[in-house]
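Every protein chain of the complex appears in place save one, which is left out.
Chain naming follows the written order as A and B, and within any one chain the residues start at number 1.
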Amino acid sequence: MTRTKLLAVTAAALLALSACGGDDADDSTDASDDTSATAQAFTPPDLKALTELGEPEGELNIVAWAGYAEDGTTDPSVDWVTPFEEETGCEVNVKTAPTSDDMVSLMKTGQYDVVSASGDASLRLIASGDVEPVNLDLVPNYVDVFDALKMQPWNSVAGVAYGIPHGRGANLLMYRTDEVSPAPDSWGAVFDDASTYSGNVTAYDSPIYIADAALYLMATQPDLGIKNPYALDDKQFTAAVDLLKAQNEHIGEYWSDYTKEIQAFKNGDSVIGTTWQIIVNLAQLDKAKVDAVLPSEGATGWSDTWMVSAKSEHKTCAYLWMDHIISPTANAQVAEWFGEAPANEKACAETADKSHCDTFHAADEAYFDQVWYWTTPITQCLDGRTDVQCKDYGDWTTAWQEIKG
Amino acid sequence: MILSRGARAALAAVTALGLAFVYVPLVVVLISSFNTDRTFGWPPSGLTVDWWRRAWDNAGAREALWTSVRAGLGATAIALVLGSMAAFAVARYRFFGRESVSILIVLPIALPGIVTGIALSNAINTSLQPLGVEFGLFTVVVGHATFCVVVVYNNVLARLRRTGGSLEEASMDLGADVFTTFRHVTFPAVRSALVAGALLAFALSFDEIIVTTFTASASVQTLPLWIFNNLARPNQAPIVNVVAAILVVLSLVPVWLAQRISSDPAGGRI
Partner (left out) sequence: MSGQDPRQPSPRRRLSGVLHRHPLLRLALLLVAPMVVLVVVYLGALAMLLVSAFWTTDDFTGEVVREPTLDNIRAIVTSGTYRTVTLRTIGVAAAVTVICAVLAFPIALFMAKVVSLRTRRVLVVLLLTPLWASYLVKAFAWRAMLAGDGVVNWALDPVGLSGPGFGLTATVIVLTYLWLPFMVLPIYAGLERLPDSMLEASSDLGAKAGRTVRSVVLPLAFPAVVAGAIFTFSLSLGDYIAVQIVGGKSQLIGNLIQGNAGAANNLPLAAALAGVPVVIMVVFLLAVRRTGALDNL
């Protein structure tokens, strides 16, 4: 039996088991399991994966998070694109996108070949037929990927793999060390206590941020019964939206472009808010007095997957890229630059900072059980409830516009 | 004197303030292009010519500049042809719907750019892509041409209204055919209006970002798109300041030219 088939059968079996087992009796708020059963309630279009690699086409158009495909222009020593171009002859054009929504709409144009999709984009891309299944045999480095990332509900459907795991991480709470003391350790600093820094609070500008509010409510209002911040029924959703509307009074600026967030923190226009590790790193490099923490309630986060566009005309280059980016050296470089846990086990040996994988909990599944990866909310509740309908992403988008006012 | 000294002094003061208002941010841009701080902190923490050196070497900026020039030339050419044809029609003839023509031509620039942008993008997606027309320089040029036409149209129309048709009639009375009349009488009269219109149309197209965002493809990057992409990247942002400073200085040439060539002291109508 080929490796793919074995994986597929195992995954299918696991899915079947988890679907039967159900989560009703399970009271723990375990992050990774709950998306399994009901998220698969759709049939993806019938697309076939590439069967074999051809000649590299000489060009590759990438949609990626800023920091994922560095070619030396941000920092001359940070470059894993040029070696790839030299080795494969695939000239790379990178389009950075600030949010998952932007990535989905960019992929819809059909002009890009690969995308680094977070969980709140991947299933949408699969459902609309914008990405096709991935032939794991054509990606030699895939074997070394952490098992916890393989064939997960956000990167596979019914046992068919749709992408190559990139890495994962958590959203953090960043603050100005000289303006905010004592150091915060709870998301309350930007929710219930946001008035302390009114006008200087920032938050991520995307509807998916509603999950952060829901996460906070999970800890502070347990009677709402939120088990999964992406599975919100009417009452829970209204509570989250109200929390965000209250927060909006104290927000100075929402951010999606990280240069603006770095600027804002440097000159004090923002003193506290959500962030990614890379932003903290770059701000500190620029002598900003900032630091970041993972609050006690846990955090939302991401587990990103490289996916191939169904309309791509450069699929060989696409596969070569995916193999390259999860190769130990490149994966280590991007994980260190961005500040996330790499997908490839062997990358841990290649990081410049030998304790990188420990700091970012690369092999620590218990840690990532606390991190709620970005996932697309759908009407079938992701926490397994069948008695209510949950709010889907369209509702989240409309609500987000209302929140911003 | 037409206006009293006090009135003139007041006007001069307001004008001076106005010009100061216009130029202070540009001076800030210029100073920022020497700022060692990557994120435009003020006052500048230090001065360096590093960004100017990097801008000089930046192939992306040069390519974007060339793309913008090409797009501008294409849009201006189309605007010149269509704009002057429409202006002649409206100026020299009376016909039913004459006013509507004016409104129709003004519409692309009167409606917000984002409406034009998503309308064209949607149209290309749904009807042109199946026919093989892809997003690219061509779609960008067409997008720009829609609002550049009005600039040429206005200038030529204003000029035609001022010159009147009697010269042309005289020329025909003397035996010249339509084409000779055009070449020797009409065209010289409107030539400077065409130049003024063309320069303004080019300027509009050159700095346009909203419609361009929606009609360009991944590989077509005009200068504004390049600026947009690079202002978001910490190490590239200061280079953008350099590019902007250079643009302002370089633009003195065409603006001055428009002034000299056009007998319309406003340098042309928008």
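Remarks
The rule we apply is simple: a residue touches a chain if its C-beta (ideal position, glycine included) is under 8 Å from a C-beta of that chain, and two chains touch if they have at least 3 such contacts.
This structure is a prediction, so every number in the text was calculated from the model and none was measured.
Listed residues B:6, B:46 or B:130: the one in touch with the omitted chain is B:6. Among A:128, A:196 or A:329, only A:128 touches the chain left out of the display.
In the full complex, subunit A touches the omitted chain through residues 42, 99, 101-102, 104-105, 108, 123-124, 127-129, 199, 206-207, 248, 251-254, 263-264, 267-269, 376, 378, 392-395, 397-398, 401-402, 404-405. Panel shows subunit B; residues 2-4, 6-8, 10-12, 14-15, 18-19, 21-26, 28-29, 32, 40-43, 78, 81-83, 85-86, 88-89, 93, 95, 99, 101-116, 118-123, 126-127, 142, 145-146, 149-150, 154, 172, 177-179, 203, 206-207, 209-210, 214, 223-224, 227-228, 231, 237, 240-241, 243-244, 247-248, 250-252, 255-256, 258-260, 264-267, 269-270 of it touch the chain omitted from the view.
The working rule: only the chains that are shown with their structure count from here on.
With centres defined as mean CA coordinates, subunit B is found 41 Å away from subunit A. Here subunit B touches subunit A in the complex through residues 37-41, 125, 135, 217-219, 229, 231-237, going by the rule given at the top.
By the touch rule above, subunit A contacts subunit B in their complex via residues 61, 66, 73-75, 93, 95-96, 98, 109, 111-112, 257-260, 262-263, 266-267, 282, 286.
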